[in-house]
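Missing here is one protein chain; the remaining ones are kept as they sit in the complex.
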Amino acid sequence: MAKGVKPRVKVPKSASAGETITLKTLISHKMESGQRKDSDGNVIPRSIINRFTCDFDGQNVIDVTMEPAISTNPYFQFEAVVPSAGEFKFTWYDDDGSVYEKSKKIAVA
Amino acid sequence: MTLSRRDFMTVTGCAVAFSGLAALPAHASLVDEQIKAFTGGAEIGQGGIELDAPEIAENGNTVPINVSAPGAASIMLLASGNPVPSVATFNFGPLSGARAGSTRIRLIKTQDVVAIAKMEDGTFKMTQATVKVTIGGCGG
Partner (left out) sequence: MTIKKLLSATTLILVSSLANADEDANLYIEGEEMTVRAAAPAHMEELDEIFSGWVFRSDETQALQMDDFDNPAFVFVDQGIDLFSKVDGSEGKSCASCHENVEDFAGLRASMPRVEDGEVVSMEELVNGCRTERMGAEAWKWSSGSMTAITALIGLQSRGMPINVAIDGEAAAHWQAGKDIYYTRVGQLDMSCANCHEDNYGNMIRADHLSQGQINGFPTYRLKNAKLNSTHGRFKGCMKNIRATPYKEGSDEFKALELYLASRGNGLSVETPSIRN
């Protein structure tokens, strides 16, 4: 697992049923592009998060394929419909096989 | 040395023209291949897709962008001047609240960022935005 990877997500605490809400996510990751060289001139191997998904109680909100052109500490902002009270699950997939997960519950007022 | 406004405008015009040339995509074929792979060679329409990107990026390492295409099933982003043009593809699920997304991307130089939406009816829409990537005077 890449070192010090830390996900952050921003989900409102509550919404009304059927409401569209804005979600924000940020994860600390170097996103080594595979284009850079070290001081000896050797290419530094690519090491990125290559996929990000957000689901709500098993139903997909967004599924993003990520390439090395995504900046260090990848950030995403997008919108989701909240059908009922439930839980958002955010998942990041690392090139090295690591999977980082974060969940946030939302209440329906 | 004195520099009149007319001299300035003349030379500035040249400089802009040159920077325009330099901004031509160096990997046009790679971009075409990516687009073809995404669309399967289908015709691509204009309109119905919006790409917000800064006109001038303060640092090419972190360029905020936002893309939106109502009715899209997925949106692919390409950076036409990067060594690898692929940036990301947003695939929208049943609980997506808007066919839109924001992220931050790397641009190696001044270039066009291209967004292509695959609509739910199987058609394609495309738009692009030029982002000037500046070289800091004080990189330190």
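As written, the chains take the letters A and B, and residue 1 is the first residue of each chain.
Heads up, the rule we're going with is that contacts are C-beta pairs under 8 Å (C-beta built on N, C-alpha and C of every residue); 3 or more make two chains touch, one makes a residue touch a chain.
Only a predicted model underlies this, so the values are computations on that prediction, with no experimental measurement involved.
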Touch assignment to the omitted chain, from B:32, B:58 or B:120, lands on B:58
Sole touch to the unshown chain from A:26, A:85 or A:108: residue A:26
The missing chain sits against chain B at residues 1-3, 7-8, 11-12, 15, 54-59, 61-64, 132, 134-140
Omitted-chain footprint on chain A covers residues 4, 6, 8, 10, 24, 26-28, 71-73, 75
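The definition used in the following text is that only the chains that are shown with their structure count from here on.
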Note: chain B sits from chain A at a C-alpha centroid distance in Å of 22
Within their complex, chain A touches chain B through residues 20-22, 33, 35, 55-56, 59-72, 74-81, 83
The residues of chain B that touch chain A in their complex are 61-63, 66, 79, 82-98, 100-107
